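Yeah, one chain of the complex is gone here, protein chain that is, but the others are all in their spots.
Here the chain labels run A, B, C, D and E in written order, and each chain numbers its own residues starting at 1.
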Amino acid sequence: MKLLLEISLYFSQFCVVLAMLLCMLRLLKGPTAQDRVLALDTIWMCAMLFALLLGISFASLVYFEWAMLIALTGFVSSVALAKFLMRGEIIE
Amino acid sequence: MTLLLLLLLPFLGCVIAACMPAYARNREAWFAAFIALCGLLLTLSLYPEVSSGIVIKHELAWLPMFNLNLVLRMDGLAWLFSVLIQGICLLVVLYARYYMSPKDPVPRFFAFLLAFMGAMQGVVISGNLIQLVMFWELTSLTSFLLIGYWHHRADARRGARMAFTVTSIGGLCLLAGVLLLGYIAGSYDLDAVLASADVIRAHQAYAPALLLIALGALTKSAQFPFHFWLPHAMAAPTPVSAYLHSATMVKAGIFLLMRLWPVLAGTPEWTWIIGTAGVCTMLIGAYLAIFQHDLKGLLAYSTISHLGLITCLLGIGTPLAMVAAIFHTLNHAIFKASLFMAVGIIDHESGTRDMRKLSGLSRLMPYTATLAIVASAAMAGVPLLNGFLSKEMFFAEALLVGASTNWWMSAAAVLMGVFGVAYSMRFISVFFGARATELPKQPHEPPRWMRFPVELLVLCCLIVGVAPQLSIGVPLQTAAASVLGERLPDYNLAIWHGINTPLIMSVLAFALGILLFKVLKYRFNLLQSIHIPVLYRFNGKQAYESSMLILASSAARLERLFSTRRLQPQLFLLVLAGLFASALMLQAMPDFKHAWSVDNVNLPFAMLWLVGCTCAVCAAWQAKYHRLAALMLVGGTGIVTSLTFLWLSAPDLALTQLMVETVTTVLLLLGLRWLPSRISARKMNLVASNRDKLRRSRDLVIAIIAGSVMFVISYFVLLHPANFTISNFFLDNAVPGGGGTNVVNVLLVDFRNFDTLGEITVLSIVALTVYALLRRFRPAQESIGIPAQQANQVDPASRQTPAEQANSGYLLIPGIYLRLLLPVIGISAAYFFMRGHNLPGGGFIAGLVFAVGMIIQYMLAGTVWIESRLKLNPHRWIAVGIGLACFTGLGSLLLGYPFLTTHTAHVTVPLLGEIHLPSAFIFDLGVFAVVVGTTMLILIALAHQSVRSHRVPGAQQDNSTAASREIR
Amino acid sequence: MMQIPADIPAWLAIIVALLLICGSLITLVGTLGLLRLPHFYQRIHGPAITITFGAGCFLLASMLYFTALQERPVIHELLITAFIMLTAPVTAMLLMRTAVYRDLRNGRRIADMATDPQPVTGLSATAGAKSSGLMEEPRDRNPE
Amino acid sequence: MELTIALSIGVLFSSGIWLILRPRSFQVITGLLLLSYAVNLFIFITGRLSVNKPPLIIQGEAVDPALYADPLPQALVLTAIVIGFATTALYLVVLLGSRGLTGTDHVDGKERDSEE
Amino acid sequence: MMYLNPHLMMLPILLPLLAGATMVFINERHHRLKFLINLSSTAVMLFTAIQLLMQAQSGLWPADMAVYLAANWSAPFGIALVADRLAAVMLILTATLGAATLVFSYSRWSKTGVHFHTLFQLLLMGINGAILTADLFNLFVFFEVMLAASYGLLLHGYNISRIRAGMQYIVVNLVASLFFLIGIALVYAATGTLNFADLALKIATLDNTDRFILQTGAAILAVAFLTKSAMWPLSFWLPVTYSAACAPVAAMLVLLTKIGVYVILRLWWLLFSDHSGASAGFGGSVLLCGGLLTLAFGAVGLLASQEPRRIASFSAIISSGTLLALIGYGDAALLSSALFYLISSTLAVAAFIMLTELTDRIYTPAASVLALSMEAFAVEEDPQETAGVVVPAAMAFLGLTFAACALIMAGLPPLSGFVAKFSILHGLLDSSAAHAPLWARWLILTLLLVAGLSAIIALMRFGVRTFWTLYNSVPLRLHPTEALPILAILLLGVSMVFTAGPLFSLLDRVSTDLQQTPAYIERVLQHQVISTEEVL
Partner (left out) sequence: MTRWLPSPLLSLALLLLWLMLNQTLEPAHLLLGAALAIAAPLLTAPLRPFKARIRRPGAVLRLFCWSFLEIIRSCFNVSRIILFSKADNLNSQFIKIPLSLQDPTGLAVLSCLINCTPGTVWVEILQDTHELSLHVFDLHDENWWIDTIKHRYESPLMTIFEQEVP
């Protein structure tokens, strides 16, 4: 059973990192700036998921806060980027 | 003691003189004369001792570790020079009283003159070679000031600069030479050096030392080829010339050669260097003197010539030549001083020194004319005058050297005599002939006391010329004895030695000299000719300026070649230096064979870094034209880095990096608003030049090498197992000593809290600097207007204020979330703060989280609305934070512990149980406050620029253009 | 590399494994959508499943796993859910609006709006008038 | 992991060095950001790599250093991150000021004749 | 002598920090109050530094040095600070120069922007910390404090040239700081410690691999320090920066360069002394050659300099080069001379920079061009005017102080510059046991003399053009607070001549201290923390 969980964790890690890789490709390709913002935002989300996976892998709660902090403040840079694109400045 | 007084008196006088009122000509003069007189009397008072052969010494401890004490030492030679220095100074001061215009601000003049006298005095009574060099340089400096006294005149400035440049180069050489001499002799003390004469001459460093000292002496004494500065020094007021070029400045070099004569002379090197320089100088000087039109110029070249003569005598190296040299030094001082003063009188009274204009002056100023003629006769070496005697001695010595093979020495001596007679004739010719009519002033006799010094000096010429033994015999002998010691030869200072070869040479010189003058005058129109035959090409003035200019410009070229004012090459060099430093690592390459195995690779981790690295590389590629894309790509690398920290057991780092990522993104976006867009080279149809391509490929190569080096070092370090580190201590003591289980946090707030204190200081400094800078920020012209996005009417928000957008516009709905988020983030910040000591978190992270929460509010509703409702005052946060951290640290002082020692208070509260309150907690609170304060201050200060620039009246007009620049 | 307790109950392992595999596959699909879909307006829907379903699966897995492991209710993962619910909509909303107005400002016709005679926003009439032809992917070369 | 992280540090360093040698101030600031990542990671790895060994002491047990990652480099990196952030902010503002006053975003504050 | 409070050592770091923080609260309107706080803090700093020196001299301290364990953790675990004679001398120099530049800034610069006083105090804090600390990473932190404050101060009085210079200065220093960090990391990787004494102890026993890692780290650290101390070819930021900064700040920047030299001096003598086994003398030849190249570069640059600030810059480069060459030369007997030179040249260049601010008021670019061309073509003016020109007192003062600065900078007698140069030359000739080759001795000697010559030429050219050629029609205004600090510094330069004897014996002790590596190690590592029993 341990093995099953390990394999599934490894598979999940692989998938999530692969997802990040795909996002990165979108980040590179663009073509519009909003695409890039979206891609970056998704990379952050994937990173959050990855932290959760790490937590399960190591059976440790230490990784949780990091994921939580992304959930709480990860959107700030995306919103800032979006606002910059929309309004030309982020704090008016 | 007398010696010290003798030395200090002039400097004291200098200070007092400088403080006198600007036009107190009389008071100044009398005061300076008083000082000089005191000096003279002091010197004379030492005569009994000195004449009995005693060397008076006075020693003051200064730098015993370098064998360097101040030694004042008066012997016969020094005494003779002292008398000259003080005596002629007295006369010059007297003369200057009349010479200087009432409009001249004389305090400066007399102060400099006295200082110069002091320096000169210092040179002659120095009993230590280093000390001698010090005074030597001081004479250069003070003479520079004296020559440049009329500094509003270009020629005075140039003369001063030339003199100073040449003599200070010589001074540096002298310093080097003296150091060598001291090195050989083991002491700089003059007596010690003189005592080890044989050792010195035998030493291998003798030749360089001699050369260096000779350079010093020859430059100072204006010897060929360094003679060119002296004529230009004539731009000084005449009293200065009279003083500097008769008895003092130029004689310093002579003095030095005499002083070191026992040590350095007597070798072929000495004869060659000194003798050759002397011969050349005396001939060239005398030759050039003939063709001068300026009276002072003539005297200047004649001075050069006579100095050459003395140098030549010293170069000959026989004891008798030494006596002759001393004697001629004295004689030259006397007649040359009087001649300069006479010329000064002529200049002063007639308004010109140009011999082409002056003639027949003897009828207008007969008395002065007589004096001048007598003095110039002394200069020419007419019998019964002092010049004759020393010249005869010179001829005799020249014969001695040139007796058998080196006949050229005798020939040179005669030739010099010929020229000397010729220029003396030329000099006195101004007194004869028709009365000049077109003079600036009508010449007449000068005031009685202005003439007095000349009279006195001419009288001396006569007395010495007529009764040499009686008048000067003993002092001369004392002086010579102090140099020569036991080698003092027998000599006879008689006027008449019978008809011998020197006399014949003299007669020959006279005859030929007069002939030469006549020929030149009547055949070659000497009196009006502009060009100097043969040597006319050499223009010292232009040569000096040109060489200075070439020196400066070639230095500038060199400097440009070996430096840069641009940043990129500097960074390139810096990286290169780093690479060179890292190259050391290559000596210790471990074998990487086992290291390349694949089981070392964790696939998700590798893929993660594939993302991170690709983002980094693409950011590097995009940063020029696609700043926003680059910024986002860097963000990709950042999140990967943060995740790596998390993965590799550094949760605190991961959290901090994460928050810093967010804040940095916001920061850069705030900045990007003020960076106008770049139009790519392709769009502008620009093609990169080959040079650019070359540079890019060079940079690329360097970057790749640097990266590879970094890779190798990193891998090396990783494969090399760590030995014992101090970290085990931290792990062991974190709980018992630091009271926290999060060792990283305990390190930050306890073990190494001093670092943290410095770190928050850096943060504060940066924030304050940013604030200060942004107060005076002027944005780029293109970005002053409101952004194109806001100017475009398509968006209904363009007609709303930020507050309207947030409270009723498109941000209304997001705003509901974002506003709800503020207390949530606040609670989270508190959470991260509270747990920091035991679990990942702490003041830094909490501060950043809180700041991000605030930033969201600013982004939502704009600065104006937020600040109308909440005054955050980040300055206070910063100051309070630093204060908290400091006072926590100071608290431990009260308990007797070192600064920043942490303590834990254990409080038992009824309901809650035992609560641990470590003082590190308050310290961390300070950190929190500083982080919040700095982050907010930086971001808000940047954000405020938008508000400020919108107030700019011209901004609205710019809308049309702004709209046309709308982004694609 | 991993530190799973050896005595982990089978039911837990199976449920957690299933949730993880499901979540990670959904995550992958979401990002695949982000990469593959042709237009921004479609691409924005891809990550949505990652954020909602992918994250949901992972969080549930985590909750179950730790609750079982620590033998106490571990539910703080709910916080992440709450925060995501609070923040993800903001990102989506603002990004969408950004995209729409950037396209409108650039006079670009939005293909999806073509069937709709009314412009999306009240003020986009000008944009609609200008619009003609097919929507093309703008080359976003110079976004700042 | 060692190989990966070492390679990554190399790549980040390369990118950063390339960027700081560029003439545009924004390129330089990007380069500085990348360089800080590289350097922070480098400091971090001097404590060598360890997975799931965060330096959080488990109380009540004897401290076995082998169970914990080296905390000192972590503390150093934390300081370095914060200082790096501060200096980035400062440089950004100077960059903006330079762009405003000199009218160019060239790092020298003036365009060169043949420039990229 | 009274027993001194052991916490006195913290005062030079804490006091400026607190003063700086306090002044953040005070509005810029109360400029005079801020100035007073700043000045009193600096004065107390000076007093403390003197006290520290007297303590070190008194023999009350074991091994004549005081060790302070911040946060009460013993070395090498906590951060140790060490005050010995060298540190005390540097602290005195810092406080003196700080006080002088502060007073100088009173009439103009401290009022022009915001937070000048805070940044100034924090700059002093950074310098003092860098001087006192005995921990490598703490040194980095204090360097950053110092540099961050210097960035702020350099940009004080925001104008185009300052911002250009700031770009250069900041980027170069940021990159150098990154090298600093890499170096620290490597040193830690090799030795597992950061404390100077512990490093010196471990270095002798390192195995070969660790030794190479350590030496690489040290070399990379050296790149950072040498950038800060302006060794050629890492020194090009210096003229640009010195030319742009406002005078009081530029004067402090001169000191900053010397802090780089100080760190090299201390670390090099500690880590690579004869006690460090196979690493002994590591990198000495690089320092020597670099120093010589710097010296030559400085001399050339000085000859090429027309503007006063560039003259000051290249003088500073020359003095850095001299010091680096002397450190690399490796003769301990020369250290006292080097330190004397350091003090003398720092003071003189700083005074000269302040002076340039005043001469700028009489020195107009147009007039200087005219003077230049007149010189170049040896134009003959009609020299009929034979009366002198009255020099106003202010001008006379400037001329006099300029002359004094020039004498010290060029190493001409009778001021301290000559004593310094003489002692170096003497030491070079005298040095017998030096590791360095013979050519180095003669090359340093020659280059020193050549550098002196180029200083003479450049300074004379500048002086003549400034004081003898041009007059402003408006009378020159000279604020007493501008004149006094310059005068005070120069009087120090004068008094250094008279007190050269005692000063050299002090500096000899300093150089002896530097060679006592085992004593240093023992003193630092054996220093006990304060235990609870002791306090109770």
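We take it that contacts are C-beta pairs under 8 Å (C-beta built on N, C-alpha and C of every residue); 3 or more make two chains touch, one makes a residue touch a chain.
Since the model is a prediction, treat every value here as computed from it, not as a measurement.
Contacts of the undrawn chain with the visible chains, over the full complex, involve B, C.
Note that of B:494, B:508, B:583 or B:915, the residue touching the chain absent from this view is B:915. Contact between subunit C and the absent chain runs through residues 26, 29-30, 32-33, 36-39, 41-42, 44-46, 48-49, 52-53, 74-76, 78-79, 85-86, 88-89, 92-93, 96-97, 100, 110, 112-113, 115-116, 118, 120-122. For subunit B, the residues touching the chain absent from view are 796, 807-810, 812-813, 815-817, 819-820, 822-824, 826-828, 830-831, 834-835, 857, 861, 866, 869-870, 909, 911-913, 915.
One rule holds for everything that comes next: only the chains that are shown with their structure count from here on.
Common neighbours of subunit A and subunit B (chains touching each): C, D.
Under the contact definition stated at the top, the chains bordering both subunit A and subunit D are B. The minimal number of chain-to-chain contact steps leading from subunit A to subunit E is 2. Chain centres defined as mean CA positions place E nearest to the mean of all protein CA atoms. More inter-chain C-beta contacts link the pair B-E than the other of A-C and B-E.
Inter-chain spacing, taken between the CA centroids of subunit D and subunit E, is 29 Å. A straight line joining the Cα centres of subunit B and subunit C is 67 Å long. Among all residues of subunit C, those that touch two or more other chains are 1, 3, 83, 87, 90, 94, 97, 101-102, 138-140, 143-144.
The set of subunit B residues that touch two or more partner chains comprises 565, 567, 571, 575, 602, 627-629, 647, 651, 672, 675, 678, 713, 717, 722, 725-727, 730, 752, 755, 759, 762, 766, 769, 773, 789, 795, 814, 821, 824, 839-840, 942.
Chain pairs that touch one another, listed by label: A-B, A-C, A-D, B-C, B-D, B-E, D-E.
On the subunit D side of its complex with subunit E, the touching residues are 20, 25, 28, 32, 35-36, 39, 42-43, 46, 72-73, 76, 79-80, 83, 86-87, 90-91, 94-95, 97-98, 101-102, 107-110. Across the complex, subunit D meets subunit A through its residues 51-52, 54, 56. Of all the residues in subunit A, the ones that touch subunit C in their complex are 1-2, 4-12, 14-16, 18-20, 22-23, 25-26, 30-35, 37-39, 41-42, 45-46, 48-49, 52-53, 55-61, 64, 67-68, 71-72, 74-75, 78-79, 82-86.
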